[in-house]
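Only one protein chain is missing from this complex, and each of the others stays in its spot.
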Amino acid sequence: MAALKRKGRQTKWGHKHLLGLRELSREEITYILDTAEGFEQISTRSVKKAPPLRGKVVVNLFFEDSTRTRNSFALAANRLSADIIEFTKKSSSVSKGETLLDTARNLEAMGIDIVVIRHEAGGVPKFLSRNIKACVVNAGDGYCEHPTQGLLDVYTIRKIKGSLDGLKIGIVGDIAHSRVARSDMWAMTKLGAEVILVGPPTLMPGEVGRLPVQVSYSLDEVIEQVDVINMLRIQFERLGGNPFPSIREYSHYFGLTVERMKKAKSDILVMHPGPINRGLEMESEVADGSNSVILEQVTNGLAVRMAVLFLVNQAAAMKV
Amino acid sequence: MAALKRKGRQTKWGHKHLLGLRELSREEITYILDTAEGFEQISTRSVKKAPPLRGKVVVNLFFEDSTRTRNSFALAANRLSADIIEFTKKSSSVSKGETLLDTARNLEAMGIDIVVIRHEAGGVPKFLSRNIKACVVNAGDGYCEHPTQGLLDVYTIRKIKGSLDGLKIGIVGDIAHSRVARSDMWAMTKLGAEVILVGPPTLMPGEVGRLPVQVSYSLDEVIEQVDVINMLRIQFERLGGNPFPSIREYSHYFGLTVERMKKAKSDILVMHPGPINRGLEMESEVADGSNSVILEQVTNGLAVRMAVLFLVNQAAAMKV
Partner (left out) sequence: MAALKRKGRQTKWGHKHLLGLRELSREEITYILDTAEGFEQISTRSVKKAPPLRGKVVVNLFFEDSTRTRNSFALAANRLSADIIEFTKKSSSVSKGETLLDTARNLEAMGIDIVVIRHEAGGVPKFLSRNIKACVVNAGDGYCEHPTQGLLDVYTIRKIKGSLDGLKIGIVGDIAHSRVARSDMWAMTKLGAEVILVGPPTLMPGEVGRLPVQVSYSLDEVIEQVDVINMLRIQFERLGGNPFPSIREYSHYFGLTVERMKKAKSDILVMHPGPINRGLEMESEVADGSNSVILEQVTNGLAVRMAVLFLVNQAAAMKV
């Protein structure tokens, strides 16, 4: 494996945690993507196993429901021969009132090597990383970051388009409450793309003026110009019952319909972080259409997460 | 292992899915049972492991509660050295409104090799098998089929009686709502047994006249004639609060009591798919008595599920 052969050379990755993409350089992000390329082929083999994390323990510490991210990390850990401990809020001592830090320190005291954490509060992964010795990988924190999603998105674009330099990318939806939008924005702009955030003014974050992005309130205007369009999920479970005056109105202005796709470039990439609300963020014909790379995103997520687990573990080993 | 040595010869199994027993031939069912025989001895070794599915990933996609079937598949996968992903409705994105097909496609995009699915709606495994590339194994769908239960039942009978040809087998209880009864009936009749469905008229399925079986409304009449009696579970969790005018009356007419057992052949096999409602479908003395093969069924279930996982994976590999 290319990734393993590089061990002898000077590594371009020195972090034992992956907390967000904002603090990473273009070189560091590129290094993760290159490492993921080396791991991608493992998943195409008949025996989908490699030994680099054998005897290591990864804990999936998820305080929010998840299918794809949790399973993707579990499979990534499996493929690298690590053991995985699944932690869910419901069957744990958090129900006995234990603090998050005590839970984490206890897991660490059991010899956990990597903590993959998702939490509804922003900043929890960073807090953990300062208080435990194990590696911490952010699997989504509040509205802040979801770095492996950002990485798999740029990995998918780079794989198809060759490079992100000079690409125009639209990110559409509830930007204010989206950690995916934030991680995407950092990764995409660092790799040379131009990002346009699209959504109703009420769903734009307050800090948007200070970000290295453009803003548009009209998907119709943006759809014609972009090389990639990432349709965010409407997160009903976070927004409460009535996020918009009217779902139908939202869908009318910001849904990716077959009609709207007619104005797009013929080779536009249609992305979605999943799970899709079919008929809302996009029509099923678009989700399952030839421009859609939604399932490729999922497949690439595995390679990216293998790379992240491999690299943080390597960095931790070199610091000891 | 005999099963592995057969690889070089012409295989008698060509299906990458196991959806039901209705569509299988006598030869195909026999081939699964023979393969299971080869796997049975692995479970008696000190090291209960064999390598054929190493690096493969099996997902347990259970939309209904289960101890024995879910764990049996997990253990079967483990023994063949596969990795297993446990999916439960409660901790997943189904709670975010994702469609079943999107959930399955996402798991598949992560490189899952075999999906073991249980669902409250009949036909879901078939639907999945038409829409994803991974192997699909039906672990129970609505009132339709529970093929690995049917297979382990005939495996258990064949192991003790030598053959099913000419045997008389009673299946007793709520036939209308039983997927076990349906899978049993197909497997047993294809292997040459004569099946008598026994229960109150209200719990007989409408299509019973078109099935290759006899029907009786009297357990007392049937118990004297049969070589095997399979007592179905009363599924309170499916039937709602009041399935019968009177549980006591049901139990009086259709429960397997010590008294009733006195009329049975001395070598009758007493079966139950579990979990037992002791004192209802049968008295504890019968469940734990010398004619009971209920725990053998569980043990054989493991060998049968190893065979099924092995065979569908082999068929998938040969089609690539």
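Labels for the chains are A and B, by order of writing; each one numbers its residues from 1.
Throughout what follows, a contact is a pair of C-beta atoms (placed from the backbone, for glycine too) under 8 Å apart; a residue touches a chain by one contact, two chains touch by 3 or more.
Please read these numbers as outputs of a predicted model, since none were measured by experiment.
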{"item": "Hidden partner chain, touching residue among A:S25, A:S46 or A:N106", "value": "A:N106"}
{"item": "Of B:G123, B:P200, B:G274 or B:G289, the one touching the omitted chain in the full complex", "value": "B:G274"}
{"item": "Full-complex contact with the absent chain, from B:L75, B:I247 or B:A315", "value": "B:L75"}
{"item": "Touch criterion as defined above, residue of A:I42, A:V57 or A:V304 at the omitted chain", "value": "A:V57"}
{"item": "Interface with the unshown chain - residue positions in chain B", "value": "43, 45-49, 62, 65-68, 70-72, 74-75, 78, 86, 88, 90, 236-237, 274-278, 295-296, 298-299, 301-302"}
{"item": "Hidden partner interface residues of chain A, rising order", "value": "54-57, 83, 85-87, 90-99, 102-103, 105-111, 317"}
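The working rule: only the chains that are shown with their structure count from here on.
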{"item": "Chain A onto chain B, rotation angle from CA fit, given as a multiple of 5 degrees", "value": "120"}
{"item": "Rounded Å distance between chain A and chain B, as computed from the means of their C-alpha atoms", "value": "40"}
